[in-house]
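For this depiction, one protein chain was excluded, whereas all remaining protein chains were kept in their positions.
Just so it is clear, A and B label the chains in written order, and each chain counts residues from 1 on its own.
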Amino acid sequence: MMTNPTGRVTQGQFSFLPDLTDAEIALQIDYGLSKGYAWSIEYTDDPHPRNTYWEMYGMPMFDLKDAAGVMGELAACRATFPEHYVRLVAFDSTRGIESVAMSFIVNRPKNEPGFGLVRMEARGREMRYTVHSYATDRPENERGGR
Amino acid sequence: MAGPLYSIPGSTPAAPPAAAPESAPPPATAATGVADAPRTVAAVLAQTQAGEVMDELDRDLVGLAPVKARIREIAALLVIDRLRLNLGLSATSPSLHMSFVGNPGTGKTTVALRMATILHRLGYVRKGHLVAVTRDDLVGQYIGHTAPKTREVLKKAMGGVLFIDEAYYLYRPENERDYGQEAIEILLQVMENQRDDLVVILAGYKDRMETFFQSNPGVRSRIAHHVDFPDYEPGELLQIADRMLAEQHYHFGPGARAAFVEYLDRRLRQPQFANARSVRNALERARLRQASRLFNDRERELTAEDLTTISESDIRASRVFGDATATPRK
Partner (left out) sequence: MAEPNANEGLITDKKKRYSAGVLKYRQMGYWDADYVPKDTDVLCLFRITPQEGVDAIEAAAAVAGESSTATWTVVWTDRLTACDSYRAKAYKVEPVPNNPGQYFAWVAYDLVLFEEGSISNMTASLIGNVFSFKPLKAARLEDIRIPVAYVKTFKGPPTGLIVERERLDKFGRPLLGATTKPKLGLSGRNYGRVIYEGLKGGLDFMKDDENINSQPFMHWRDRFLYVMDGVNKASAATGEVKGSYLNVTGATMEDVYERAEFAKELGSVVIMLDLVLGWAAIQSMSNWCRKNDMILHMHRAGHGTYTRQKNHGVSFRVMTKWLRLAGVDHLHTGTAVGKLEGDPMTVQGYYNCCRDSYTRQDLPRGLFFDQDWADLRKVMPVASGGIHAGQMHQLIDLFGDDVVLQFGGGTIGHPAGIQAGAVANRVALECMIKARNEGRDIRNEGPQILRDAARFCTPLKQALDTWGDITFNYASTDTSDYAVTAAPSN
């Protein structure tokens, strides 16, 4: 358990709310599709805040009209990686944006060890900080997930 | 996750959430009024758009009696389902997978295009778009290629209608390295398990579809509606011709229509008649002849009447009238 008020990694749009049900996730997907976004599923076992690139579960899905296609892939991802963090990412290709438009976590491992703050004294009263992800104490594939 | 949702050291913890909060709103389908739940067919028709859908269909498409009959039945089922739901009775969603079988030019693709909109307005599919594919869109060229290709197409079609034209090409038993079977299997699974997400329509010529179904009984069993697209009657073909001309701002001149009736009569006796498509081609050729005719009269000031009339001579110039043995281009 982490020590912030939710006890979990609070990345993504809805981390402070109770976990979204599948029906609620489908509504968010439909909202993104109505705006023309392309959805993508990503997973990781290292939720470090600067870890931008989670593993892609398949390519981003373009030209979809309905959430069912994404939900099917999501179910498959959760079945394959039940102890990983999984998130849904929506891409907006509009000129001037061309970046991610939505992102929220849809699966978490049962235990979230979180991070430690590593301090290194520097000159004067200065300190150099590193956020250390406990997940990386073990090699990939041995971190609890499959 | 044990314990309260928000734990701030030293402050009063919140009570753990009772079940998932009821923030998932009711699904946005056609009829949302619960207060005065209708009890009559007429009331439901007013609420949904079933009546207008039927009227539009009757108006816009010539002939196609079996098709219209089947759609009317489906619409009736929707209405009755709605009434059942209003009384608290269960109403399982029906299987809507279809096969459209008939000769070329009998309207299979045209109706499929409309089917997606129709089902959407009747409340059976969520989004109402149509994805039209043939075998090459579903089947890959090497091992492992087919499954992702098929799944990709299925994802794009979810919420709407998947129309597979000339579906029998999926099955090529003579080639043992053919991957069509894989696509068929994936299709069968989705047709069975995700009826709420997708409607599949297979289409093709009668005899070949029959062979396909015989070799793939699993497919036939999952098709709830086998719809026939019969050849058009000559009267219907004439109606179609009238509409096609009107759309393009033409009309038959004196004697031209009677000539066209004769044309049809002769043409039907010749092989490879493609129904509406052949009518369209014939009219195209008539347009060409009209244009050439007018072109040769350089000095005449052409009125709107001149430009929109297909004259009798434009029809009778066809080879069908001259050489009894000639097979016109299609």
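Just so we're on the same page, a residue touches a chain if its C-beta (ideal position, glycine included) is under 8 Å from a C-beta of that chain, and two chains touch if they have at least 3 such contacts.
Owing to the predicted nature of the structure, the values given are computational and were not obtained by experimental measurement.
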Chain not shown, touching residues in subunit A: 2-5, 9-11, 13-18, 20, 24, 27-28, 31, 47-50, 52, 90, 95-104, 114-117, 125-129, 131-132
Touch residues of subunit B, complete complex, unshown partner: 5-6, 8, 10-15, 17-18, 21-25, 28
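As a working rule, only the chains that are shown with their structure count from here on.
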Distance from the mean Cα position of subunit B to that of subunit A, given in whole angstrom: 41
Subunit B - residues contacting subunit A, complex: 1, 3, 5-8, 17, 20-21, 23-25, 126-127, 129, 154-156, 158-160, 194, 196-198
Residues of subunit A defined as touching subunit B within the complex: 5-8, 18, 21, 23-24, 27, 61, 63-70, 72-73
